[in-house]
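A single protein chain has been omitted; all remaining protein chains appear in their positions.
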Amino acid sequence: MTLDTILILVVLTNLRLLGASRIGASVRTVAVQGILLGLLALLAHHGEPSVSVWLVAVGGAVLKGVVFPWLLLRALRSADVEREVEPFVGPIASLLAGVAALGVSLWLAQRLPLPDGAHSSVLVAVALFSILVGLFLIVARKKAISQVLGFLVMENGIYTFGVALVRESPLLVELGVMLDVFVAVFVMGIALFHISREFDHIDTHELTTLKD
Amino acid sequence: MMGLLVAVAVLVCSALAALLAGRSPRAATALGAGGAVVACAIGLIAAVPVLFGAPAESLHLAWNVPYGTFFVQVDVLSAFFLLPIFGLSALAAVYGTEYLQAWRGRKSLGAVWFFYNLLVASMVLVVLARNGVLFLAAWEMMALTSYFLVTLDHEQDSVREAGWTYLVASHLGTAFLLAMFVLLGRSSGSLDFDRYSSANASALFLLALVGFGTKAGFMPLHVWLPEAHPAAPSHVSALMSGVMIKMGIYGLLRTLTLLGPPPAWWGWVLIGVGLTSGVLGVLFALAQHDLKRLLAYHSVENIGIIALGLGVGLVGVSNGSPVLAVLGFGGGLLHVLNHALFKGLLFLGAGSVQHGAGTLEIDHLGGLAKRMPWTATTFLVGAVAISGLPPLNGFVSEFLIYLGAFNGVTQRAEMAVPLLAAIAGLALIGGLAAACFTKAFGVVFLGEPRSEHAAHAHEAGAAMRWPMALLAVGCALIGFCAPFVVRPLASVLPLVSGLAPETVGEKLGDAADPLGFVAAGGVAFLVLVAGLAWLRRRLLRGRAVAETVTWDCGYAQPSARMQYTASSFAQPLTTLFAPLLRTRRTLAAPEGYFPRAASLSTTTPDTARVALYEPAFSGVGWVLARMRWLQQGRIQLYVLYIALTLLVLLVWKLG
Partner (left out) sequence: MQATSLIQPVLALVLSPLMFGVINRTKAWFAGRRGPPVLQAYYDLSKLLRKGAVYSRTTTWVFRAGPIVGLAAVLVATVLVPLGGEPAPLAFTGDLILLACVLGLMRFFTVTAALDTGSSFEGMGASREVTFSALAEPALLLGLAAMARLTGSLSLSGMSTAMALETWRQAGPVLALVTAALMVVLLAENARLPVDDPNTHLELTMIHEVMALDHCGPDLAFILYGAALKLWVLAALLVGLMLPVRTGNAWLDIGAGLGAMFAVAVAVGVVESSMARLRLLRVPQLLVGAGALAALALILTLK
């Protein structure tokens, strides 16, 4: 599959996340996005990918596509959370906002001074779009799990940004970033489980009563 | 030129004569309506040649008003707008002769015809005026005469409030126009249109947009429209909605001809304004259950479509695409004419419904088609036309705008993005308009009557039926003769878009070819309808054709109240767009095992009015209330204020 197709699939996964109404579907979509990003790293690499690049790409795909969903779904199951996404902004409005965000990202990417590369501006546009979608999910959804997913999507966006701009990143840095994200998700999963056990829900809107 | 001035003179004289003959309603009606019809005929005969190539004439007389000259001119743009003015005014006047009989004895019909004829005369002057002071004087007269016509039933609180809203809105808009004219004439020192300079073009454009937009009814400046148009008598509503709000469009176009080459953002702004007015207008129309209020919101929507067409044209002009300019402006201008026809028709139909059934509450009507067949048929023609469906005229103007937008989408990205929004918006507007008018026509005219009023409705008389029929025929004619209708546009477009006449002619010829196919499709459609009707008659000949009740799924006693109401018909759409509409519900739910009567009522106040204007005016009121301490009620203090001000002015000027 070509680079363009993967990028369009990433955009479609983002739109699917915006319009999703069940948490299980959202988690699986983020998993698919993670795998797509592994493929992206391989295809966008300038020249022949070395062993370290393969390692990072496959490792990232496995981590984001298999491990994180398993962690999150396990936390949800043991916390016995209801399956509906509870949004502040409904699915239709989210979808329309997503299309507008895509337009804005494309426009912004054209205006950024980027290094030479055949696909730079499209990659950067998709990266910006993922970041915006991740932010939107964090802001416009009530359940804590949606905020974790939003964080993961933002992380994916920043990763795509890196793929677009950085020629070669040291193996240690890449592994360090992956470890970072893994620890964050692990901790958030544990926190979710404990919040749910303590308060019987994971609605962050209700948690505002804690401020007193 | 002389013909038009004679027409104005006839209007003014017949107005005065009708006022003087106020004691006898029949004489007042004859003088007023007769004068209007004669004047409009003279005016049409004078205006049409200019549209088809006769040279523009002007008249320049001195006037002893500072900066004012009596400078009138009839060029192609004025002549184009004179067509709907004279045409609709004459038909509405004929309609009014019978419609106003309901007020005979209660109100002075002489006064009504006085204001009506003066309104028509002022609109003609607005279109002819070429001097800022003359323009504003005619504009103001238009506003005042229509105000008096709107407040005909001034005993009712709602009518008085509507009139007040209208007056305030109109004058706020005129304030912007005053600022605009002053800015235009500042460098040349004169307020004649041909001596204006186009410095500060962007500021002028924005002033014109707000000033003329208030009269035209752009969102969010439209708040007076849904109040004033339902309050006025129906033939006046038809005139206001069909022609008067187009004076705002005329003003905007005239300003554009004075301002020179437009930058790209003007087109974007107009497209944005057009989309908001169009979509929000039709959404609010869906939520209404008073027929005239629904029609008033539809006027907002159609003004949005016209603005969309003008925006597409501006995008074309600023990006150097003649095709876009011709199609966009052409579609917008044609929609001005088309809207005058079908909106006039629909308002006259609503008046007929009120005259015959006594109420305009949609949910209390029903089954009127059997008792008022003429009104129903003409209303159906108007409904199909306003939904932009082939083969009638609404489709022709929307087709031109669509074609322009599609043409633009295939070109550069800077043009493609606003046009993408325009296409999506037009499609949504078209679908929602069809939803709204199936609701309006279906619930009012079809089914069973939902109240006693509707069950005993009677058809309107000849004077009310003929104007509606003529307007319906006009809609159909423009639809079927579409390729020929674009020819008058060829003379107007060079003036409006700044393109050369040969370019315009060539591009318009390119556009006329598809219209020819569209007309051919329309004719084929009619032939097919006739053929299928004949086929069915042949098939049913000799077979049993029975009549029975509607399938009621076994209910023992279906009643007319069990039919779908207008609110329930529109409910899926109004719930979908609820954040925009903010409908308020009052519900008295059924309780207990044997519930008594329950009730549900919904009302949709205008969001712009509630969220924008009321807080703003309350804020202004609060600030002014703080200054109440200046008014102590003592004469000595007031004289002291005057003396102090005089002293200060003297010291300032002479010091």
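Order as written gives the chain letters A and B; numbering starts at 1 within each chain.
Definition applied: a residue touches a chain if its C-beta (ideal position, glycine included) is under 8 Å from a C-beta of that chain, and two chains touch if they have at least 3 such contacts.
None of these values were measured; they are calculated from a predicted model.
Here the chain not displayed is in touch, across the complete complex, with A, B. Residue B:A546 is the one among B:A62, B:A546 or B:M627 that touches the chain not shown.
When the full complex is taken into account, the listed residue touching the unshown chain is B:T438, out of B:T438, B:S451 or B:T503.
The chain omitted from view is touched by exactly one of B:P220, B:P390 or B:P605, namely B:P390.
On the side of chain B, touch with the chain left out of the figure occurs at residues 366-367, 369-370, 376, 380, 384, 387-390, 395, 398-399, 402-403, 406-407, 409-410, 413, 416-417, 420, 423-424, 426-428, 430-432, 434-435, 437-439, 441-443, 446-448, 510, 513-514, 517-518, 520-521, 524-525, 528-529, 532-533, 535-536, 539-540, 543-553, 560, 562-564, 568-573, 576.
Contact between chain A and the absent chain runs through residues 4-5, 8, 11-12, 15, 19, 21, 91-92, 95-96, 98-99, 102-103, 106, 122.
By definition in this document, only the chains that are shown with their structure count from here on.
The geometric centre of chain A is 50 Å away from that of chain B, both derived from CA atoms.
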